[in-house]
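Note that this complex is displayed minus one protein chain, with the remaining chains in position.
Should a chain be cited, it is by its letter among A and B, assigned in written order, with residues numbered from 1 in that chain.
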Amino acid sequence: MTASLNNRYAILAALAVVIAILPFTFPSNYYLRVASLVWVSAFASIGLNVLMGKAGQVSLGHAAFFGIGAYAVAIGPAHLGLPSWASLAIGACISGLLAYLVGRPILRLKGHYLAIATLGFGVLVALVITTESRWTGGPDGMPVAKLTVFGWRIGTAYAWYWLSGAFLLVGAWIALNLDDTPTGRAFLALHDSEVAARVVGIDVAGLKLRAFVIAAVYASIAGSLLAMMNGFVNPDLAGFQHSVELVTMVVLGGLGSIVGSIVGAAVLVVLPQALTVFQEYENLMLGFIIIVSMVFMRDGIVPMASKLIARAR
Amino acid sequence: MLAVKNIGISFGALKAIDDVSFFAKEGQILTVIGPNGAGKTTLFNVISGVYVASHGSVELDGEDVTSLAPDALAARGMSRTFQNLQIFQRMTVAQNVMVGRHLKERRNLFADLLRLPSVGRQNRETREAALQLLDEVGLRDKADVLAGDLSYGGCKRLEIARALATGPRVLLLDEPAAGCNAVETEEIDRLICRVAEKGIAVVLVEHDMKLVMKISHRILVLDRGKFLAEGTPAEVRENPLVHQAYLGNRGAKEVQGA
Partner (left out) sequence: MSEFLQFFFSGLTVGAVYALVALGFTLIYNASDVVNFAQGEFVMLGGMVTVFVSAAGVPLPIAALVAVGVAVAVGLLLYWLAIEPARGASAVSIIIITIGASIFLKGAAQIAFDKQFHKLPSFSGDAPINVLGASVLSQSFWVLGGTAAAVLVLYVFLEKTLVGKAVLATSANRLAARLVGINTATIMALAFGGSAGIGAIAGILVTPITLTSYDVGTMMALKGFAAAMLGGMGNPLGAVVGGLLLGLLETMGAGYVSSTYKDGFAFVMILVILFAMPQGLLGRRTVDRV
């Protein structure tokens, strides 16, 4: 699916409108917090979609980068005296660098080997975070300093709503930009036929690595935002289950569809919140969603919806 | 231009290619023929870097390119098509060819991520070049059709256009006319001749003997991975070893008697 120029701006405009109008429909601050959570998760999901949907790779350990970003803004101010926004940037750099180093050997693998390798990587990172408790506060986590920008503390629900919404718009814009570019075409080529892509001169290994790094940086920034928003981090943010949630958001929404990532994030964030009565049923529900969406809606919600609309015309 | 010397590759105990050598000159069409299982596609895969040769060498214009990966070979002017079609199904016909121009484009990740104006300009240039190539293979009017929706013959021509987009000096075509009807085959053979006229060294694998005899300058015959014969079409047609390989002993005697 290619987004022509019109399409790209239309999507961004629609997104901006939704972000702008939504707060006026909310009866309380609680909804603002949920929406902020959706924007942040969507940001991470968009990055992962570049890797999975556009470049056709898979990462079952992506929460590792999310966790690195989250803990960066916790550790930076608390242990190193760094300001929060600098810690966010540093976290993103660390994630990018780690993705670059680990990505080269890992991305040589394919199919389920790649899936397992990324899974192993993710679990290892989560393990380190859980174990190095002097820095990370161990399994119970640690508090996170509030974000201050030029002396202003970003603490209210409204502030976080607008900030996370803004980040989402920029993140979506960048990802959408890729489509009609040499890099974007190279991604699609790689996804459709890796051997043909190579024969045409595309440095496939380098391309996969680039997608991996992009996805890692997105996840890291998302993690940092979430951590500062919540004021708290714990190792679950980097854990296997969270990685699975991120993948589900991408697949459920539609591989390769930026709008799909946002929809997927919305479903996976809102549904548990809506059913808080059934706290105990979280696992059951997540598992059910994953199975149903992968078996019956293999293409994802947004592509399926587009097909239905096209057929109805 | 392309020198293949003593190439060999084994899969386990099976010697798929055993000591094959040949030369391909610019502007010339060399066709590789042989009964099924002779190793023709395997030979292509070795030359184009998809498989790694067990021994032997491949030289491009004097430079040893034996162990290079396909993308490195593309940068040095080698291009190919695939027997079992490897077009990019989810892109349009034009985009398929545009991808072929990858090496000629300036690629800057940041420019792409931010969609700087230079990217838009370059897109237009690349599209123009792609459309020209589509014109040559007769697919211009299908430029914005999804590649997956193209007819089989159309897909074959699309692969050739994409291979040409890299600006190759050597073009390997793996059964470009396979599965095509008489009209499509005719178009493809004229296309191949035009390509050779531009000075590109064309190496072809084909089964369609009429096509082969008509357009080849030289023919290389393989049998069970080994070199069997090489020469002009006339020479190969009269070669008793070739008769034997294709038709068996009795058949060969029949042909020779005739």
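Here, a residue touches a chain if its C-beta (ideal position, glycine included) is under 8 Å from a C-beta of that chain, and two chains touch if they have at least 3 such contacts.
Because the structure is predicted, anything quoted here is derived from the model rather than measured.
K.L.:
For a quick check of understanding: of A:Phe65, A:Phe121, A:Phe187 or A:Tyr218, which residue touches the chain that isn't displayed?
P.N.:
A:Phe121
K.L.:
Just name the one of A:Val58, A:Val259 or A:Val302 that touches the chain not displayed here.
P.N.:
A:Val58
K.L.:
Residues of chain A in contact with the chain that isn't shown?
P.N.:
58, 60, 105-106, 108-109, 111-113, 115-117, 119-121, 123-124, 127-128, 131, 195, 240-241, 244, 247-248, 251, 280-291, 294-296, 298
Throughout what follows, only the chains that are shown with their structure count from here on.
K.L.:
Taking each chain's centre as its mean C-alpha position, how far apart are chain A and chain B in Å?
P.N.:
Comparing mean C-alpha positions, chain B is 42 Å from chain A.
K.L.:
If you look only at chain B, which of its residues touch chain A in the complex?
P.N.:
48-50, 69-71, 73-75, 79-80, 82, 86-92, 95, 98-100, 102-103, 105, 107, 109, 111-115, 119, 122-123, 126, 162-163, 165-166
K.L.:
Under the definition above, what is the set of chain A residues touching chain B in their complex?
P.N.:
Those residues of chain A that touch chain B are 1-2, 174, 177-178, 180-186, 188-189, 191-193, 195-204, 210, 214.
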